[in-house]
Every structure is written in structure tokens, then in C-alpha cells.
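Removed from the display is one protein chain of the complex; every other protein chain stays in position.
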Amino acid sequence: MIRLAVISGKGGTGKTMVAAALADIGGVPQVLADCDVDAANLALLLDPRRLTTEEFRGLEVGRIDHDLCSDCGICADRCRFGAIVHRDDAWVVDTLHCEGCGVCAYVCPMGAIEMVPHVCGEIYTSETDLGNLAHARLFPGSGNSGLLVVEVKKRAVALSEGADLMLADGPPGIGCPLIATVSGMNAVLIVTEPGIAALHDLERLVTVCRRFEVQIFVVINRFDLADDICRDIEEFCAKEDLTLAGKIPFDPVVVEAVRAGEPVTRRESRATDALHGIRDRLYSDLGLI
Amino acid sequence: MKIAIASGKGGTGKSTVAANLAWVLARSRDIVLVDCDVEEPNLHLYFPAEETDVPVTALVPEIDFERCNFCGECGKFCRFGALAVVKDTVLTFPYLCHSCGGCALVCPRGAIKEVPRTIGKVSCSRPLPRLVLITGVLNEGEVLAPSVIKAAKMFAEGHPLIMYDASPGIACPVIDTLEGSDYCLLVTESTPFGLHDLRLAAGVAEELGIPAGVVINRSDGKDEETVAFCREHDLPILATIPFSREIASIQNRGGLIARDLPGWEERFAALSDAILEVGP
Partner (left out) sequence: MIICITARAGGMDAQAEQRFARAPYFTFVNTETGASESIENPLIDASGGVGPRAVQMLSDRGVTVVITGHVGGNAARALAAGGFKAFAYPGSGSVADALAAYNAGNLQPISLA
């Protein structure tokens, strides 16, 4: 199975739109994974039917047993994350800040603190007309989105029987969740746009991707909004030896399709034509067609 | 007053709204703009100026092999796998370390010292007479974004007017950015994606007890659902910025519409007035 992640560095460049379009017109048996667990949007375009829902337990967090606590405050002194706070006359663990290191439990002279699993999201599997989908929801303020990405990918593998392709919609950024997404992929498709911010982010993203053995493809979305910066991106791709899989014009039909909750490729448009070209180039380079 | 600019979804125009607001505010008062999107900081692109860099470090363990007897306690304690005692050596994996200090605490031989390791930097500049820009930058491949965010925020501490530009999403870096803010400006776009993620971001602001308002960006005039959501949740819509090729073209090239497009300075001034009114 070929594993392909659609990523972007900068947010809002059209990653999910491209991922949904490829899923729609790919024409190969596939399993889908929404690895953007902070803001999971792929499902909005795929009309999923839920198969399973599981709790996601991230890191363990400290829990203070107030019957044993002597109120000494040593745990709060030792906690480097400011996660132990005095609230309503008692020491409590603020789970938004707890990193789960276990120092509080170690230093507590009363043995009043234990580390307990903390539910910080949900993991879903669904079926869609385009293939099975693994996705998730991170509860606001929870850490460990990287680990949740790992779990989503694991579910996708479990759902992948008969699939030739795992297509993942990745998170923005270059941090932990992005690294968790790219790890183990065969290829990444970077969706960028002609703007100085997106170009800046593209450069940083490529640095990170180079650490993994992944083939890197680039798509320039809304390329006609700033021709000069589009040329800068093309030059960057040439210099870095990145394969430019295609360019998508600005097209109001894209927003219309998103509003209707469907992949843009269901409509005739210039963007759809471009996406077909990208699919052909990408999938033939990956040996899928 | 501390104002945070956030958006659940990436690419809604959070940074361009922040940059335009900061430019307008700096016309009449001192303002510190802090780029807390440390994975992909972009505000400096709108305000090129000479920067002074200060490294951001995190403490990581260093083993004194004269004292270590390879008992393995540190490796057993570390939940992040940042140390492993195998046979007669101790391996450290600094980029897995969360700097909790636990290893040094549990070592029965006092053989672990914590030493600083650079994970990013904070860049400071003064692009306009009354604007200070502070940018947190996380080094590529590092994971401790919250440490860099806290460092960047610390540099701004004490100034009367501070604006934080958050990263997209709703995970820990966003919480670390929003904390301590007096107001949260949520930038969205009127698509189902934008609305879905606005809902999440508004939830975070509510959970933290921070009053919030909304800017609808790249509007094509079909904002009914977003407007209804805001009305339902008591979120005032402070500004609506239409989609136009002209605006996109200015912003894509690092321009500021408040400065470069007639009529927009007044509109951003009105937005800043509305926000400052909420201030403490």
C-alpha cells in the first residue's frame, strides 16, 4: 500500500479540498485518514457513516487524593509546568497544563498523587462512498495531538484491507502532529499558494520532510492570484528538486462545492480540470496507475 | 490590555488581520505584537526590520559518568523516553525531553545535571516607531512549542498594549497563547470548514473565560450561517472583510491593506476601537 499525506505548512491553502478531490477522482482502492485532529474537516466533504467511536487517552495526568494530601505544596513547587494549583482551598492538577511527567507523584511525601489516564479526544472509524475513513476529534486544549495522529493512522491501517493507497489529510504547521503524520509515509503532497507567508512556510516544511524518506510533490493552489510569487515557488521547487505536480487556478466553484459539502471534482470547473491533471501525474509517479 | 488573535482553522487570515490592526494601532499608541505561531511565524514578513535574536533553551539531562552506576532509575522514571540505560551506558534523546527535571530528582547518585539546550529563538525588532514585534521561532523538528511561546510572551510582559497572534488549531500551543488575554478576536471565513473550526475556537475562549468577537474574512457575501452562529453564541461580529483579488494580491505580497488600500485604515481603526472598548 502506498501512503500519501497531503500537507501544507501554512494553514488554509486548500489541503483538505485537494485531499477530498484526490479521494473523489483517484480511482484506486483506498483508505482515508484525517490526521488534522485539531480541526478535522475532511469528513465534512465525505458524508461519512460512523462505524466506531473510541475514547482517546493521551498522556496520564496526576490526580491528588484529598484524603491523603497534607497540603504541603511540595508537588506545586516541583512541577515545572505550573500544573498544580490551589483552588477552593485544595491542591488540584490543572489538566490543561499537566505534561504527565510524574514528578508530583514521585515527590509527594504522603503518596497522595497517582498518575491516571486522561481522556482527551475521540477516535472514529467511518465508511464513505469513497472508502473507509479514520478520523478523530481532539478536545479543546488537549496536548498530544501527535499521539492521536498515530492512533488515527493505526485505525486507517486496520481499515485498509484491499486498499492500494492510504490518503491522509495532514495538519498545518511543522510540529509534533505534522511529524507524526509524515512519519511512515511514502510520499507527501504539499499544497501551497502564491503568498510570501506560504512560501516561507513551504521552505520550513521541506526542511522537516527531508528528514524522512518521503517523495515530495508540490501543488500551487490559486496560482493565478500572484503570478510573480508563483514563479518564486516554481523556482524554489526546481532548486530543491521537488516535483511540481500541478497548479490550480483560483475558482469560485471551489467555495461553492465546499458549501455544498462535496468534493469540487463533482462539478465541472477549471479547478476540477487541474485536479485531474494533478491526480494523473501524482498517481503515475507513485506507480498507482 | 492583551488581545489574542485566534482561529481554529489555519489560513483564515489571522496574521494579516493582526498585522493590519497592529499597523493601525501603532499610528496612535505603543503596541507590542507577539507572533506566537512559533511553528510557522509570518508576521515579520509584513514588517521587515533588523532583528535581535535571543535563544530559547530547554533544560535537558547531562550524565556524570564518574558518578553514574547505571542503576536505570532515570530511564524507568522518564515517561518521554528521553533517557535509556542500556548495559553500561546512558543514552539521552534531548528532543524527546520535556524538561520536567524528574531524572535528576530520582537519580540516587546525584549523577544527572540539567543543562540548557537551544530549541528555538525569540526575535525582537522595531519596524515602526511605535511598534515592537516579538517573534517566537521553534527550530525545525522540535516539539516544545509551548516553551517558545511562553518565552516570546515573557518578552512582551509589562507593556500596556500587547497583541498575540496564535497558531491555528485548538491544542496546547493555542491555550498557552490565549492564557492571560483580556480579549480574543476570532478570525474566520464563511465556509463550512471555517464555521466548524470557529465553533471549536470559540469553545476554547469560552472555557478560558475570555470574551471574544469575530472577524469574517474573505467573505463572498454568503455569511448567513456564520452570522447565525455568532448571534446564537453572543459573539459580536466586529468586521467583515470581503474577498477581492485586489486584497488578496496586496496581502500575498506582504502588503497591508490598512496602509496600501484607501478606506481600510478607517475600517481597521473602527475594529481596534471596538476591541479596546472591551479592555479592562
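Chains: A and B, in written order; residue numbering restarts at 1 for each.
Operating definition for what follows: contacts are C-beta pairs under 8 Å (C-beta built on N, C-alpha and C of every residue); 3 or more make two chains touch, one makes a residue touch a chain.
Bear in mind that the values here come from a model prediction, so they are computed numbers and not experimental data.
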Hidden-chain contact residue, picked from the options A:Arg57, A:Arg266 or A:Arg281: A:Arg57
Identified contact with the non-displayed chain, of B:Ala19, B:Val85 or B:Ala156: B:Val85
Among B:Val54, B:Leu96, B:Val115 or B:Met154, the residue in touch with the chain that has been omitted: B:Leu96
Residue in contact with the excluded chain [from A:Thr95, A:Asn144 or A:Asn221]: A:Asn144
Interface residues of subunit B (partner: the chain not displayed): 72, 75-76, 78-87, 89, 91, 93, 96
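Keep in mind that, in the parts below, only the chains that are shown with their structure count from here on.
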Centre-to-centre distance between subunit B and subunit A (centres being mean Cα positions), rounded to whole Å: 18
List of subunit B residues in touch with subunit A within their complex: 8-13, 15, 39-40, 42, 45, 77, 79-80, 98-102, 105-106, 138, 140-143, 145, 167-175, 189, 191-193, 196-197, 200, 203-204, 207, 220, 222, 245, 248-249, 251-254
Subunit A - residues contacting subunit B, complex: 8-13, 16, 38-39, 41, 44, 59-60, 78, 80-81, 96, 99-103, 106-107, 138, 140-143, 145-146, 171-179, 193-197, 200-201, 204, 207-208, 211, 222, 225-226, 228-229, 250, 252, 255, 258-259, 261
